[in-house]
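Quick one: the structure is below, questions incoming.
Note that this complex is displayed minus one protein chain, with the remaining chains in position.
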Amino acid sequence: MGFQLLEKKIYHLSLSVQKQKSVAPGYWVLSLQSPQISSAAAPGQFVLLKIDKNFDPLLPRAMSIHSIIRADNYRIGFTILYKVVGKGTRLLSEKRSGESLAVLGPLGTGFKLSHIASGYEPIIVGGGIGIAPLLFLAQELMERSYTPTVFLGANSQEELLALDEFESLGFTPKVSTEDGSKGVKGMVTDLLGSYLEDSKGLQAEIFACGPAPMLEKAASLAKSYKLNSQLSLEQRMACGLGACLGCVVKIKNKNSGHSYQRVCTEGPVFNGEDIIW
Amino acid sequence: MGFQLLEKKIYHLSLSVQKQKSVAPGYWVLSLQSPQISSAAAPGQFVLLKIDKNFDPLLPRAMSIHSIIRADNYRIGFTILYKVVGKGTRLLSEKRSGESLAVLGPLGTGFKLSHIASGYEPIIVGGGIGIAPLLFLAQELMERSYTPTVFLGANSQEELLALDEFESLGFTPKVSTEDGSKGVKGMVTDLLGSYLEDSKGLQAEIFACGPAPMLEKAASLAKSYKLNSQLSLEQRMACGLGACLGCVVKIKNKNSGHSYQRVCTEGPVFNGEDIIW
Amino acid sequence: MVASSSPSLSVELNGLKLKNPIIAASGTFGYGLEYAPLGDLGKLGGIVTKGLSMWEEKGNPPPRICETPAGMLNSIGLDNIGIENFITEKLPQLIRYDTAFIVNIWGRETDDYIKAAERLDEAKGIAALEVNISCPNIKKGGITFGTDPSVTFKLVQAVRKRTALPLLVKLTPNVTDIILIARSAEDAGANALSLINTLLGMEIDVSTRRPSLANITGGLSGPAIRPVALQMVYQTAKKVNIPLVGVGGISSVADVIKFMLAGASAVQIGTANFFDPTICWRLVDELEEYLRNDNISDVNQLVGAMREE
Partner (left out) sequence: MVASSSPSLSVELNGLKLKNPIIAASGTFGYGLEYAPLGDLGKLGGIVTKGLSMWEEKGNPPPRICETPAGMLNSIGLDNIGIENFITEKLPQLIRYDTAFIVNIWGRETDDYIKAAERLDEAKGIAALEVNISCPNIKKGGITFGTDPSVTFKLVQAVRKRTALPLLVKLTPNVTDIILIARSAEDAGANALSLINTLLGMEIDVSTRRPSLANITGGLSGPAIRPVALQMVYQTAKKVNIPLVGVGGISSVADVIKFMLAGASAVQIGTANFFDPTICWRLVDELEEYLRNDNISDVNQLVGAMREE
């Protein structure tokens, strides 16, 4: 058990940008070729990108693995789906094919799937840019012959990310937008709530990523309906490897009190009921 | 007299790159459009370029005005000729048409020409990247109906910068290279020395830019032949405006001792005999 | 709920009134005139001169500056034209600009400061003195004044007695406890405190194996030191009762606001003038815009308004 860490495959590679595509105003999908990282990656894991060689910005940026690129059934690369929010993501969006980035990954503990039994319904809930890691998760669940129910929410139709991709995988996501421009007007957790209410007694597990208030709501819904929830959290990071202890969140201890756990190592995916909001 | 400074026209502009051209391995010519700076500029003056918006590199880089770009006899822009030596110049060489730079200029006191009388022969001596400011000077002298004698030196033929441009202005520069690949093998100051020796009693003034040892030699040759010399010096800079006192060089005082004078304000062009090497 | 009138930008530093809190920092704006080609000096809150002494000072040999990650080192060595020349040559040109000219003074002995204060007290057109007890670039005096509380007290008190001009005292960050020095300056009668001056630093050129500065060591400034300056302003603001002027790495309106939230009543812009020479003017506009957008009627509402709960 103690040697688990050493067996982890983590690569530090200089990867050149294969493709950079704007998918909505301020949202981009970046494709990177890397058989190693894509082969080692599991849904919910992430990479750290050093966006510029110089000291500004200094620290690498965490980005979830959005999807795996395959050729002839081999994993040859991966994509990230990201939103421009600050200096790092703006610079990232200016990278073009051929430019290179230093990438560390795959990192973190993703969604736990081994315990999912065939009676269970996986429920995927994504809000805004939180949709990013969930496409990879849906793919993986399908490969394992589960058919998740997918809920996607956003501010507006425009920002409903990856809807097409989910659809082309054969899903029919239940959709909400805050401005009502697509699907039901309101929060994605409202949709989720009605669904859970309508299907009481469902054997299910919730997999969610999105803004903190959405996750908190998802956790409390899960609790009400006695379901397990796995939530992907964010925190500022430096090392991504569990070394700096910079990225902790507050997690309930088994008995009482709390401890700080690392989003980059124990997480980013945590059990909803363990998180102290 | 005290108000002189205030009358100086100095612009701080965001200019977009018009053209970036490699002229030899590691040497580039960058064209910037700016009627204001080009109209205000005199030979020997320079600009400060803030190469990247971010903090790395932090300080702007000094570059001489290499030539004036004209359209219909109006000055519409200027070029700089530069050598990649470190981080800033490397980043500069990666700028492409359309990208913009913050430019401050024109700065400094250029070559003094007002006292040049018709009996005088202006002798231009450039070594390596020191050739950069001298094309503009040659142009200006021509416009004033003087015909300077031009000496250009470099390590090799490849690095003999702007030779074509001088030739197309009608000059036949006397050329030396250290490896003998073009012109006379040796230092440009050797060429200059023989020339001065051959034309003893010449009424001339030397205008030189290049590495410090070359300039020192030019100054001492000028002294031997009782000629005035104007040499363009370099020093690390921060403000370019005379405010920070960072860019000083040691200059002889009239009577005795020395003072520190600012390359960005009193210079970059100094009288050869005043410089303390 | 758009503010009907323009937000008020003026601040008062315990006797020194400024039309806005944006001041050009000592040593980075020359005597003011150097930047006059780039904008109306009268728009700025204030301008602090290069550090002046009773004599003309040559300063240190070159190279005097060097770039570092997000910062720079300088060892100018307080090169200056002397107070007499300043008064006769610069001041007459400066007084036509409606801004607060603050004269930064230094000396090697207490007496040098006293003489400087006396002489400048007589001159017309000076808004305040900034007593530099913190320059790391002179071997004697200077730095030592600002690292010992009792020496600071005596020096500031001596200067205080010789001039009616408002006194800013400029502190060094190169101390174990800046609050001790700040309180000494306050007790001795400083009107306000400027913090911080540069951090001691050095750089080596590996290719020549020589120090990058002729003086070997120098003062570190620029964005790199901003977190240090902000921390010192924050800590000091809680412990003294006179206004603070924040200096150190400020290069955006967000930075200005950070220093005010931490407790500064005004700010100085130093190294940023070098890489963004029109920044002082732009900050005045951007600060006004920020206040307007956030519906803040008076810039003083920002001072110390960081939320801590």
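Lettered A, B and C in written order, each chain numbered from 1.
Everything below uses one rule, namely that a contact is a pair of C-beta atoms (placed from the backbone, for glycine too) under 8 Å apart; a residue touches a chain by one contact, two chains touch by 3 or more.
From a predicted model like this one, the values you see are computed outputs, not experimental measurements.
Enquirer: The complex has one chain that is not drawn here; which of the drawn chains does it touch?
Expert: The omitted chain makes contact with A, B, C across the full complex.
Enquirer: Just name the one of C:36, C:54, C:244 or C:257 that touches the chain not displayed here.
Expert: C:257
Enquirer: Return the single residue from A:19, A:50, A:83 or A:252 that touches the missing chain.
Expert: A:50
Enquirer: Which residue among C:123, C:158 or C:200 touches the omitted chain?
Expert: From the options C:123, C:158 or C:200, the contact with the absent chain belongs to C:200.
Enquirer: One chain isn't shown here. Among C:230, C:245, C:266 or C:303, which residue touches it?
Expert: That would be C:230, which touches the missing chain.
Enquirer: Quickly run down the residues of chain C that touch the omitted chain.
Expert: Touching the chain left out of view, chain C contributes residues 68-71, 73, 147, 174-177, 199-204, 206, 208-211, 216-217, 220, 222-228, 230-232, 234-235, 249, 254, 257-258, 261-262, 305-308.
Enquirer: To test your reading of the contact rule: which positions on chain A touch the chain that is missing from view?
Expert: With respect to the unshown chain, the touching residues of chain A are 2-3, 5-6, 8-10, 12, 50, 55-60, 102, 104, 235-250, 259-260.
Enquirer: List the residues of chain B that touch the chain left out of this view.
Expert: Against the left-out chain, chain B lists 55-56.
Simple rule for what comes next: only the chains that are shown with their structure count from here on.
Enquirer: Most contacts: which chain pair?
Expert: Chains joined by the most C-beta contact pairs: B-C.
Enquirer: Let me have the rounded angstrom distance from the C-alpha centre of chain B over to the C-alpha centre of chain C, please.
Expert: That gives a centre separation of 35 Å.
Enquirer: Averaging over Cα atoms per chain, report the distance between chain A and chain B in Å.
Expert: Centre-to-centre distance between chain A and chain B: 56 Å.
Enquirer: If you look at chain A, which of its residues touch at least two other chains?
Expert: Within chain A, residues 55-56 contact more than one other chain.
Enquirer: Can you pull out the residues of chain C that are in contact with at least two other chains?
Expert: In chain C, the residues touching two or more other chains are 69-70.
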